[in-house]
Structure formats: C-alpha cells, structure tokens
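Every protein chain but one is kept in place in this view of the complex.
Residue numbering begins at 1 within each chain, and the chains themselves are lettered A, B and C in the order written.
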Amino acid sequence: MARITFAQAFADAVYLSFSNDPNVLLIWGSFFGLSQYRSLSDRFRKEFPDRVAFTPTSELGNCGIAIGAAIAGARPIVPVGAASFIFRAWDQIQHEAAVARYMSNGMIKAPVVFHMLHGIRGGGGPQHSQSPQAMLWNCPGLELVMPSTPYDVKGLFRAAIQSDNPTAFLVHPKLLDVEGEVPDEDYAIPLGKADIKRDGKDVSLVATSLQVHTAMAAAADLQAMGVSAEVLDLRTLRPLDRDALAATARKTGRVVAIDDCPPHCSTASEIAAIVSEECFRELKAPVERVTRMDAPIPFSPLLEDYVSPTVDKVVAAAQRALAYPKSAGD
Amino acid sequence: MARITFAQAFADAVYLSFSNDPNVLLIWGSFFGLSQYRSLSDRFRKEFPDRVAFTPTSELGNCGIAIGAAIAGARPIVPVGAASFIFRAWDQIQHEAAVARYMSNGMIKAPVVFHMLHGIRGGGGPQHSQSPQAMLWNCPGLELVMPSTPYDVKGLFRAAIQSDNPTAFLVHPKLLDVEGEVPDEDYAIPLGKADIKRDGKDVSLVATSLQVHTAMAAAADLQAMGVSAEVLDLRTLRPLDRDALAATARKTGRVVAIDDCPPHCSTASEIAAIVSEECFRELKAPVERVTRMDAPIPFSPLLEDYVSPTVDKVVAAAQRALAYPKSAGD
Amino acid sequence: MDKGISRPYALEALEGLLLIRRFEEALFQLWKDGKFLGHYHLYIGQEATGVGAIQALKPADMIFTTHRNHGHLLARGTDPEPMMAEILGRETGLLGGRGGTFHLADPAHNIPHTSGLVGGCIPLAAGAAHRFKSCGEDRVSVVFFGDGAMEEGVTFEAFNIASLWRLPIIFVCENNDPTAQGRPANDRIPGAIAATHLDQIPKSLSMTTQVVDGADLAAMRAAVMAARKACIAGEGPVFIEAVTKGWPGSATQWPDLSKTGRTDLGMAWGAKPIPDSYRTWFEDEDPVLRFCREQVAAGQLDGETISAHDARITQRIAAAVERALAAALPSGARALDHVLAEVR
Partner (left out) sequence: MDKGISRPYALEALEGLLLIRRFEEALFQLWKDGKFLGHYHLYIGQEATGVGAIQALKPADMIFTTHRNHGHLLARGTDPEPMMAEILGRETGLLGGRGGTFHLADPAHNIPHTSGLVGGCIPLAAGAAHRFKSCGEDRVSVVFFGDGAMEEGVTFEAFNIASLWRLPIIFVCENNDPTAQGRPANDRIPGAIAATHLDQIPKSLSMTTQVVDGADLAAMRAAVMAARKACIAGEGPVFIEAVTKGWPGSATQWPDLSKTGRTDLGMAWGAKPIPDSYRTWFEDEDPVLRFCREQVAAGQLDGETISAHDARITQRIAAAVERALAAALPSGARALDHVLAEVR
C-alpha cells in the first residue's frame, strides 16, 4: 500500500495489463493529456514496443483499427485524448464496437477499452470540454466506467481490460494529481458496484468521476451546517448498481444527482428517473439535478464556472431538497 | 385545405422554402429514404437546379459543407438519410454547428436544417434503426424538431428553415404515408409549442414523432377500458414546452413518457426528471417510461418488436400508473 | 503471373459461381413473393471477383465485407441454408436473425463481422491485420467494399494507417460503377469521387495497387494470390480495384431480375441462343457465362459437367430455401441475449 497519484495508479494498471496479458495492445494516443504525467507512459512504451502502435490523427480510423484488432483476438486500449475527439469516432463505437457481440448472436466479441479525458477542464472552451457519458449511456452494448480515486482507477481499469465487452473509460483531467492509498498488488473492482464514499443520513449526493469530489466538498460544507450528507459514487454507469442507488435514496429520502454533462438527457436525468421509479413513496423531495447548464462551455473562467456544476450549487440543491415542504400547505 | 400524406406535406414545405428564400440550398441526400415518395423531391430538384448539389457518400464532409455555407449566409438543408448515418457527422454537428453562434458571441449564425429518418423501421437491424434524439437533446445550441402529422411537418419545417439556429429535423419513415388535413397556404408552427393531440383526464401520454401515434392507439385502447388518456405531442424538444408538459402532468397526476431511444438518458428519462421536479406533489404515481430496451435493434420482427415501444407496453404502463396505490399500505 | 487455373480449381470455382448466382436468383424470388422485407443487395455480375479472390486465400485469413456480402460468404464455403434463414429473419439464421442481409457473417469461416455502413469494415479489417502482424502470424486480412466507400473519410484513414504500419491487408474495391469516376457528382446519385482512377487514392498513400478485370476469375485469383504473398512477406498492404460492368438488373434502388431473367447456362456453349435484349451482358459481361464459356472453349469443362453441377446446386439452393422458410422466427424473449458478455 502506498500513497500515489491517480495518474500513477492508472499507469500502474495499464502496465499490469500489459504484463499479464499478451493480447493487450495500445493504439497510441494520450493517457494523460498535456499534464506533467505524460512520461508515466514511457514505461509500457519502452517495455512493450511491439504492442504499442503510434497512430495518425484520425480518430475514426484509430478506433476502428482497435475494434478490428479486438474482433481478431486482441484487447486493445485506445486513448483518444480529449473526450471531444471521440465524436469523430462516434460511428465506429456506436455501430461496430457496441453491436458486434449482439449482432453475431454471441459468437464474437470486441473487448476494446476506449479511454478519454472528459469534462470541463479549465479553459478548454467549447470544443475541448465535452463529457460524453450521457450519450454513451444511451448506447446499448457499451460498458461505461468513470473512476474518481486512485484506488478505483486501478481496480476498475483492471476489470475493464479483462471484460469481454467494449468499455468507455472516462477520466477527468483534474483527477490526475489526486492522491490516495493504493495497494501494490493487482486487484480488480467488479464493474457495477457503487461505493459509498461518505456515510450520511439526511441527503444523498450521487455522482461519478470528478463530481464525486465536488460532492465530497459539498458534504463537508453541509456538515458544517449540521447536515449529514451521504456521497454515493456510482463508479460505473453500465452496468449500474441500481440497488445501491435505490438504497441511498430510500435511506435519506433526498437525492442530488451531479453531472458535468449538459442537462437534458444527462446522467442526472437518468438517476432522477430511476430514483423516482424505485423510491417514489420514500422520496421527501424531488430529485435535484446539478449539471452543466444547457450551453457550450465558454473559455473565460467566470463564464466557465457559471455554467459548471460547483460545490456551491450542490450545497444549494441539497438545501432546497432539505427545505422541501412536507405538504403543499407547509 | 386538402387531405395529403405526411411525405407530400413535407415536400410542399421544402418547396415553399425554396420558393420564398433564395438562400435555401440543398446539400443532397434523401428526404424519403427508399419509399415510394422519393419522386416528390424531383420538383425542387428540377425547379431549383442551381441550389441543389449532389453529394458523395461522406456525411461528415457533407454536413460540414452545409454548416460552412450557412456561416457564409445560406440556409442549407442536409437530408442525411437514415439517422444512423449522422453518427459519421457527429463532430461537425456538435462541435461546429451547435457552438458557432455561441463562440462568436452572437456575431455569426449557422442555420442548417439537418434532416434524418430516425427510429425502428422494420428490418433496419442494428445499424439502420438509430434514434439520436436523446443524444441531440444533450447537445446545447441545437434545435430539435420531431413532427408527428402532415399538418405539423409542414408548419414545423417552415419554422425550422426560417430559424437562425441549427436544427435537427427528425422524421420517422413510418410516418411518411400518414394522411391528414393540411392547409394549402404557407404557415409556420412556432418551435417550442406542444400540442394536445387528445384530451383526457386520467393519465398523460407524452411523446414525439411516431410515438405520438403509438400513444394515440394506446389511448383508444384505454378508452375502451374506461380510461381517459391525454396525449401530449411535444413536437419540439429544444425549445421544450415545459409549461404544457407540467400542465398535463398536473391535470392527470400520471404520466407515461414514450420514446424509441434506448432507455438510459433517453428523452423519456428527461421528461420523467422534469415532471418530477415540476409536479412532485401532484404526481399520483411515478412517471412510467416506455422506451426501446437497452439492446441494439435486432433484424427479425419478433425480436424487433420485443425491444420496441409498443401500444401494449404503453397501455400496460398506463395501467400500472393508474393502479399505483395511494399510500404504501394500500 | 500465371493466369491459368487447373481443373480441380476450375470445378471449385464453378461451384462458387453457380452457388452465388442461384442463391441470388432464389432470393430475388423470395423478395418478390413478399417473404422478407427491407432493402437488399445482390452480388449478380460480381461473382468472379469474390470467387477468384477467395480461392486465393487460406482458411486462417480473415474476410470483411459489406452490405453486398452474399457472394463472399458463399465463395468462402458458408452453408447457404443458414444464410437464407438469416435473410428471412429465422432462428436458424447465421446470426439467429439479428443481422439480416446487411450483416451476414460467419465467424467459423473467419468472416467475423459485417458492417452495413459504407466503409464501416475497412478500419476493422486493418485492425485484424494489425493483430496478425503484432502476433507474428502468417495471416492476411481481406476487405471487400464498393467504389462508393472510396468517398468516405474512414476509408482514407484506414488506408493511411495500413500503409504506414505495412499491414498484411488486401483491399478489394469492387467497382461496379466504373463510369462514375472523374465526373461531377451532379451527374449521378449517390455521389462520386473526383479521382479519374480509383487507385490514385491508395497510390497517393504509397500503397501497391492493381486494377483487375473483376469478371475475369483467373485474373482475380492470380492478383489476390500475389497480393497475399506480398503481405506475408511484410511488403505492406495491396489495393486491388476489381472492375465489373454493372449488371443491368442493378437498379438504383431495388435489384430487378426481370431484366436478365434466371440465367440459362446453355448460352455459354451455344445450347441456348442469346437474346437480343441485353446481348452484351450475356455475350461479354456476365461473369458466370464468361467463365463457363472460357472453360468449355479451353476444353477443361464441358456443358454436360456444368449442367450437372448446376442441377445439383439449384437443387441445394431450393432445399435451403425450403428449410429456411420452414424454420421459426426467433421468439422475442431472446432479444436481450448477448447485449453484454457476462462479467468474468
């Protein structure tokens, strides 16, 4: 067990995957964006040169190559860089990777890990700040993993690379230097198991990826106001831990769903819909959604902040849920 | 006023748009798929040959060309054929068309109409049955229009082509031969005005496009069971008529949202989330979602039917909503 | 390059050609009879391309194809019955009825996945080649696609990567519309390509290319054999443009068999007169008649042998149709199988 960064834990997981399985291939891109952690990938580049291929800037072709290699028996990883770029490869992911197993009646599989850096990153502007998780959750056949901690990224990546399904593995660049305790040994966290990152009883904050940290900060603020907030990290959206989601909603009766996707048809909308279905009677207030606003992401910081989910907005949403009157007359 | 098909009303609207505005251009594709209505487009092809350009099979380039022409002052229509093909052009629509106005601080505009044939069409299989409306609603900056009747398609197309925003104009191929009364003269239906297609008091069925007809058939079945169902056709998703949605939910207290997108982060999820927010107190049952199941669309008819939203599923959902016990003890 | 073809291979080729022709003719009839719905694409007129190319491959080689795939599977040895059943949406179909005509595939014969999107399989095939190369396996990947796929950016991207990485892949572009190049798109729907010769595009990416008469089975076979050798030798990808004249029944939208009718092979050896309508088709272009004519002329096969094969194959197809029609549709409840693999 050592205290390491998210980036280091991620790199360790990729390295372990290369070491443990000769079928793992890397269709080169960028794991760590332009961050200081870029050099972490030198290790697997140097140790497994025959399994690392450098690609042109051609996202659709690169993802297609990975899917084809997977169909032929490999387990490729494609780090596409900013999640925005995945829109160039949308067709191959939706129409080939996600349907390959189904369409073949279970005869073939396409176990690619599509890794991308999603979300509002600070100055990314309208074209480098995309969060495609809502759109990807709307695509049957695709696993969707959104780790929030060093421990989780290692275990979830190990599960994703071993899974026989294509997986979108989304990392927020602001997570890369988050530190945490990570076991030295190999382990996998089963996909579809949510994690209570903080226990609470008054209100449930439900999130993934970076927004788990927004939720944790909001929970600390709420604590100072005498409110006990539970933070549920869903960790993976497909498969979804519906039981854990329903359990926290039942426990507190008040749910705030946080996401940095645009609001309509966001993951927060889906969480709201599921919670309302599962716990209609137990809910004491409508599910609050804290998402990116329905606007492109502007470059300038105050503008960016205004449209982003923030700690203050989560605190305010929790307060609204807590203040929701028991009956119309209250 | 004449009784004509949806396809004819659509063709009339396109023809009127060409006649009334010299800036209207057609970046050729297919309005009517392979249906018998293909020849309806001969009229504008022949009368406005200088404004009709035939494209290669290159969706990303074609949509980009249309967006660029729009930025330079045109009002192009791009019929991309099956909505599935739009995934090839995803990047240009999301990253260029939808953000152009915003990023320029309101100085430029990109008024393209992207027309596509969406949905489960009968034998379309995994790659020709896509319904991208949920993903498109998750894209800020894009209008989203989903007509259900001959009257609506004419008026909504006329509004879409005159709007200064980029618009996704989704038509279900099964609507093409639906008949209805359509005024001969020119008219526009403002975007963002829902339409009550059937008055009712016990339960609200909320839908767009072809699913409005599923809802109408379900309402007829429910009528026979003594249930009065209201059918709300949202007609456009962005802008959304939130008032009309809240009003029907308040009126009946029971809502079934119908969509042929996959379930997670679907338009039905968004409707459920909004209704729960707006009418938490007034809801007598959780919002029921009837969507395509979380699977690719299989080719064979019984398989296809199984995963599709159907009249029977809508009736069953309405019945569940109606049977929902008043309190936990009921 | 020896274009000759010995008797066993000629018989094998004949089998493939006739299987395809009779399969497609039967399929057209099923469609006319309303036995299945939706859009479909016949391989009539291109049989020699698929049969010749696939004869040059080894069983371990992997094949990817398009919406116009029937001929490739039959040439590879896939049983026509589950193919027909798949097109009819039956439980006994190759894919249990999930794919239909657009997506016929046969993993057991190394045809793992067929995309119905123009150009969709081209990067997939390059990916398979990448896998073979990185494992050091002596296998090639082959992808068949239409001239229309040259218009899609994904094709260009896959060409570029294949050439950069020197992948063992053979790109077979089946140009069934050879008059379309270099013409403004306005002359035709859908689209066109600005190259005056399709092979200029892969050439610009430093790829080895060859233009072959796609109706000449022996030439196709020889070209793919040579390409395969080059791939295995590590010389990188080869692009083959297989040019065929469009079959008169290739209507813009729906195939129309009524124009040329069920093929009477007797036209190949004078047992049946050639009609005036579509004379050039029957005399020069139809690749099945051409193969039979050449074999008879060379004295390697005779009309009797060919007719006997034809009768057997026609009978086999008829039986396949009958059994496929008799099979059940898959029941709805199976629809959720195989969306995701079980988590291990």
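The criterion applied here is as follows: contacts are C-beta pairs under 8 Å (C-beta built on N, C-alpha and C of every residue); 3 or more make two chains touch, one makes a residue touch a chain.
These numbers come from a predicted model, not from an experiment.
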item: Absent-chain contact - pick from C:151, C:174 or C:213; value: C:151
item: Residue among C:207, C:324 or C:339 touching the omitted chain; value: C:207
item: Identified contact with the non-displayed chain, of B:55, B:133, B:214 or B:267; value: B:55
item: Chain not shown: contacting residue from B:40, B:191, B:205 or B:285; value: B:191
item: Option touching the unshown chain, where A:128, A:172 or A:213 are the choices; value: A:128
item: Chain A, residues in touch with the chain not shown (by the definition above); value: 28, 34, 38, 53-58, 60-61, 84-85, 88, 122-128, 293-296, 298-307
item: Contacts of chain B with the absent chain, listed as residue ranges; value: 25, 50-51, 53, 55-56, 58, 60-74, 76, 91-92, 95-96, 100-110, 140-141, 143, 159, 162-165, 190-192, 238-239
item: Chain C, residues in touch with the chain not shown (by the definition above); value: 151-157, 159-161, 163-166, 182, 184-185, 192-196, 200-201, 203-207
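One rule holds in what follows: only the chains that are shown with their structure count from here on.
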item: Chain centroid nearest the full-protein CA centroid; value: B
item: Distance-maximising chain from chain A - centres being C-alpha averages; value: C
item: Chain A and chain C: spacing of chain centres that average the CA atoms, whole Å; value: 42
item: Centroid distance [mean C-alpha coordinates] between chain B and chain A, Å; value: 29
item: Junction residues of chain C, two or more chains touched; value: 96, 98-99, 103, 115, 117, 120, 153-154, 339
item: Residues of chain A whose C-beta touches two or more other chains; value: 60, 91, 95, 102-103, 140-141, 238
